[in-house]
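Dropping the structure in here first, questions after.
Some chains omitted; the rest stay in position.
Chain nomenclature is as follows: A and B, assigned in order of appearance, with residue numbering initiated at 1 for each chain independently.
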Amino acid sequence: MVNNMYYGVSYYPEHKTKEELTHDMNLLKESGINTVRMGEFAWCRFEPIEGEYYFEWLDEVVEELGKCGIKTIVCTPTACPPAWLVEKHPDLLYMDNRGIRRPFGGRRHYCYNHKAYREYSRRIAEEIGKHYGQNPYVAGFQLDNEPAQEGTGRCTCPVCREKFRNWLMVKYKTIEAFNQRSGGIFWSQEYNSFQQINPPVNTIEVGAMQSINAFYENPTIRLEFERFSSDSQIEYQDIQTEILRAYTALPITTNGTGLATNSIDYYKSTKALSNYAFDYYPGLRNQAVDSFPYAFARGVKEGAPFWVLEFMSGGGHRLSGSGRLQPNPGALKQAVMQSFAHGADMMLHFQFRSFPIGAEQLNYAIVDLDGVPRRRYFEMKDTAQELKQLEKLGAAEFRNQAAICFDYDTHWALRIKPVNDPVYHYLNYCTAFYQRLSEAGVNADVISLEQNFNKYKLLILPSAFLLDKKYRKKLKDYVKHGGILIATFLTSVKNEDNVGYTETLPAGLTDLFGVSVEEVEPVFDRNKTSVRLTTKAGYKDSADSMWSELLAATEDKTALFMASYLEDYKTGAGVFSKNAYGEGFAYYLGTELDKETMRDFLTEVCTEHGLFKNPITAKGAGEGLEVVHRTYEGKDLYYIFNFSGKELKIDCPGCYRDCVSKEKITDSCVIERSGYRVLLTE
Amino acid sequence: MVNNMYYGVSYYPEHKTKEELTHDMNLLKESGINTVRMGEFAWCRFEPIEGEYYFEWLDEVVEELGKCGIKTIVCTPTACPPAWLVEKHPDLLYMDNRGIRRPFGGRRHYCYNHKAYREYSRRIAEEIGKHYGQNPYVAGFQLDNEPAQEGTGRCTCPVCREKFRNWLMVKYKTIEAFNQRSGGIFWSQEYNSFQQINPPVNTIEVGAMQSINAFYENPTIRLEFERFSSDSQIEYQDIQTEILRAYTALPITTNGTGLATNSIDYYKSTKALSNYAFDYYPGLRNQAVDSFPYAFARGVKEGAPFWVLEFMSGGGHRLSGSGRLQPNPGALKQAVMQSFAHGADMMLHFQFRSFPIGAEQLNYAIVDLDGVPRRRYFEMKDTAQELKQLEKLGAAEFRNQAAICFDYDTHWALRIKPVNDPVYHYLNYCTAFYQRLSEAGVNADVISLEQNFNKYKLLILPSAFLLDKKYRKKLKDYVKHGGILIATFLTSVKNEDNVGYTETLPAGLTDLFGVSVEEVEPVFDRNKTSVRLTTKAGYKDSADSMWSELLAATEDKTALFMASYLEDYKTGAGVFSKNAYGEGFAYYLGTELDKETMRDFLTEVCTEHGLFKNPITAKGAGEGLEVVHRTYEGKDLYYIFNFSGKELKIDCPGCYRDCVSKEKITDSCVIERSGYRVLLTE
């Protein structure tokens, strides 16, 4: 097995009797997978008493699997400090925003800034590095588990409080500067010293598990606390990375929770890691799997391959009360292939066999609790087989010409002060853009504001709500030199301190877009208003949604309006604008329109500016078809996924080879329900 | 008055002025009732200062009523420790799962494990026993009031914490045994000593009033804490029972809250009590009263008569904000008769006259706050009259041939880890079975797993989710010797430690049912799937619900499938199976079907196996008719209740005497809206 496609499962040998272990190992070996992840919750087994380390129980399994071609991802177990450690250092317990310590008995009950805990973490990571760093059967390391999950990303304990004050002092130097930039004068909140500042989100009761949507605190302090918490967690993680790196050259990463947990900036957190990795649990019962998380994962480290360390495996019971549906036949395989199509380099199902014990007992897995292999096991086996067959295609390149900017400062700022919540949601809005583009035949990458725009013909900037002044020039330069930019409502409203700009919106960019925002409001059901979009194909009317900005052309009148309001006092106000700027064009969208209209708009823009558009379509597929375009040895490679719930007839003008069935395909083909095709141009 | 039918009210003489007392006593005496319950919240009147006891205020009332044929149930007042006691022992206050003490000012604000409080409770019970134990006007004693109500059944104070640790130590002997059986290895939760273990349900915030549905704690510890809390409360109650028993031979009990409060195992808690008693507040406005609680009440002490110490009395205001509807005319009488039909030996309305004061002020009662007797009073009087007339029928026997198993371990396990919550709910599911059987003409008892199965031709075992291995043989023996067993999805999934079985499901019972469970999942609206049930009468199609288990016949292929899936990838999978086993039959139901189909299925089973089926029906009555069958001096006795909201014409083949109207009934009769009939075969 070469090292470019890891496929497998999570496994917990420490839970097993000898008989169970033998049984499971045989199944694993016969399944054709090549990777298992182990050890992430086993501190009490690695170090049952302080300073006494035991690895034999794991060594045997690593070796036995390794000999059969299955490599191991070894994890540091720091997500779960054991009872003896908590008993010795009760102040290492995580403190939530109400001042309550998260007690022993769940997981992630630690403060990442706690000095002694950091030392214990470093030490266990070191022991693991020493022991497994050079093991030929080990493929890499995972640090901790799902940092920040279960609302543990914003500790407010005395250690954090003190550190936060220092962090602010280092950044702002003087309390006067802090007061000024943070707008402390509002509600008389100017401080006399940094020692008076506390972590926010506690003046009004908010659930510890709730996102940070309390409305009464200073928004600058709140954003700074997000940044501080993110930095602190990265610092904690990097202590482990550093000590492990001393003992191994293998990949080291951790499993993020994608875009769900908002207290870690993954652009930053992956800098010291070998690659980005995350956990993903989409529904697999007759439904499309959202691929935006894959595009984001690919973009985090600027296009480097990524890992999926945990992925859906089945249905039935669940950690919480409602349970989960089983994947329909074919859906597991289809989902795995989709992740590879999008650039995943590893895909591990969570988990191999259901737990009888603990908080996650009876939870879904590849194999049920009784150890009998059934259809999910056989589908995994089939998948492993097919992956091997497609192996060489892993080298295919992505040459996407469009990119969507996803930014943490904006993500946080919109959590701190939501806009038309829950109708408008930043992440969902970015995702919607990604999907509309995909439906229009254009695959997009996801990038940060710091990354290089110039690789892309088209840049989408959805609601760059908090936009540091320093990006104004970068955006203008991009368009000036021929870039096509689409920005939307809520662009450049706040500065880097989470303070509103006092310039006319979009602040500092009115020249770029040729428009100014004259009036804004949320769009509720009761004020939805008709908008007419005019394209070369004619016009289409659609109600606005999410948010409404009335645009006016700036004095030079260079901007054209592609869409305007049709009703009430808004009649005639511009809402989608297009402005020639240098060699490029800058579009501004003052609201969101319906899906079909957005697809029409994006099709017009992409066509006009000559973006590559994949030629593969299916009549009536709607949103049930996904096509991923890559380039293999100079030829176009298409992964085609049928999520429509029925058999689909595909139009694919040209001549292709199906890389799985080896058939030759000309101009059209059929894809079965829950099926996929991999077509390479002949 | 003989002692087999107690009918009356709760009354609070300690609230009254002399004039009010005289007024009320006259109304009570004229009403024809024979029982009042008094004293359960009067500690500050019994013992206003520590050690000074006053009983005169109650004595006078007991005597005056007693002379007029009205006996008293005297209560110990321990639900409400008075201000002086809380002031002296503030650490007796109940501590909830967030570590917050329940302060003085409500009720049930005590820890049942607190040493001093136990002693104060013993002492006041002793004084009451001494004083009233031999009083000829006293009919019995109630301990405390509604133990565990308002979320007070799981105290986590330091006293309880320490005691819980010892309780675990006694049970498990070594910490290694505890770690192993409880699956402490999950999330690295192995303890080094029992002293490290805390009461659960606090690692993630949960409302103190919420049921125990936090998902992150160890399920074994959580179940053990339920058992410990139940044991502790029983221990507390039995201190009072024991000391009272030293002074009286009269019945001693307490008022449970039926199946609503899930922290006391009533099978255990009634062992030391004279009989089971509970409070019941069904709606009485044109609606059927659920009789499952009566069947449960009758079964708790293996068929012994039970008491209803509090029962609905009226409408209007309410403790909480919404208020309650008045009973329609006739509904109060009908409901009282229904309880007697099901074996109640006492029925006390809560309460005689509305409170002007306190948390329950203005609350519904038989008589309004102004003391003027109105329709509810006159209906009570009429009821008392009619009860006297039917008195001798109290001796009629129950000869039910079907029983439903209700089990606390399963009840708790499904609260700790719900399954498809809130669609599937264990208690509601048991109730549904009881009702479908009743609609099919078969009355059922409710029993525990420990009780004798062999009295019954048919045993229903709904979702015996947690099933101790020791019951496997008992169930097989029952069927082997001719019993008919119906078990359902979620049978034998977990062992006695709340740990999943690693055997194929239903664990240890696949030979009994002749099937294995191949795949499971919750049933949501979006995955409802058609099932075809085939009976002798033909076939009927119905969507599945709650939970879905796909069944396969075991190797010997003895099982027949009465129902199978019709759709999607589930097509053809078996879902209702029937297996001949020894001299009996074992049925396994892999899902729930609609009401009509379930009635058809149960009718088929009961007919095939020759169960007694009551002959009384009404066209179009649907679920608005209830018939209770008993046997009086060898003759069939039928109580028939019309909840349909309209007059009903009843088919009753045969010849009967109406025990109320004395008419002779042949083959049919009419029952008025909200009415009932008591028919004895001639």
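Observations on the model:
We take it that contacts are C-beta pairs under 8 Å (C-beta built on N, C-alpha and C of every residue); 3 or more make two chains touch, one makes a residue touch a chain.
Computed from a prediction, not measured in an experiment: that's the story for all the values here.
All protein chains share one sequence; of the complete assembly in this entry, 2 are displayed, while the total copy number is 3.
Here is the rule we use: only the chains that are shown with their structure count from here on.
Centre-to-centre separation between chain A and chain B, using Cα means, comes to 49 Å. Those residues of chain A lying in contact with chain B across their complex are 14-15, 20, 41-45, 48-49, 77, 80-84, 87, 100, 102-107, 109, 150, 207-209, 285, 315-317, 319-326, 328-329, 354-362, 369-372, 374-375.
Residues 98, 182-192, 196, 198, 200, 202-205, 213, 215-221, 417-422, 493, 499-505, 518-522, 524, 526-527, 547, 568-569 of chain B are the ones that touch chain A when the two sit in their complex.
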